[in-house]
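The complex appears here without one of its protein chains, the remainder shown in place.
After this line comes subunit A, so read on.
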Amino acid sequence: MVETQRKMSEPPQPTDSHNAQAQKSEVSKKSLKKKVEVLLKAAGDAPIMMRKKWQVDGSKQVAYIIEFIKKYIKCEPQDSLFVYVGQCFAPTPDQTLQNLYDCFGADGKLVLHYCKTQAWG
């Protein structure tokens, strides 16, 4: 899996769906080193990503994942990219993926929708 990974500066790592690392457990809950499984889904006119599931260091912030998606789908630097949780709200850019996973994750993963225009307000 890792060989097929695109080389980017410190990229999130692709993941297998049966990877159990993202399972929530009392012990690892507070560890910032834990990886979070993130599922990235395109919305509106945003290009889809060939690989949608990624393992990301839970201490990374939303701003980081936004930059990652922008690079991956080759956004122009001036383009906006919006990320939403639960097709409901845009998380604050300095929120960590771990916090989001703990509050809004389900079935071992955090689903984020991204689009190039504001979708859910």
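By our rule, contacts are C-beta pairs under 8 Å (C-beta built on N, C-alpha and C of every residue); 3 or more make two chains touch, one makes a residue touch a chain; residues count from 1.
What we mean here is this: contacts and distances are computed from a predicted model.
Colleague: Can you pick, from "Autophagy protein 5", "Small ribosomal subunit protein uS7m", "Ribosome biogenesis protein BOP1 homolog" or "T-complex protein 1 subunit zeta", the UniProt name of the chain not shown?
Modeller: So, among "Autophagy protein 5", "Small ribosomal subunit protein uS7m", "Ribosome biogenesis protein BOP1 homolog" or "T-complex protein 1 subunit zeta", the name matching the hidden chain's UniProt entry is "Autophagy protein 5".
Colleague: Among A:76, A:94 or A:107, which one is in touch with the chain left out?
Modeller: A:94
Colleague: List every residue of subunit A that touches the chain not included in the displayed model.
Modeller: 29, 32, 59, 63, 85-86, 88-96, 99, 102-104, 118, 120-121
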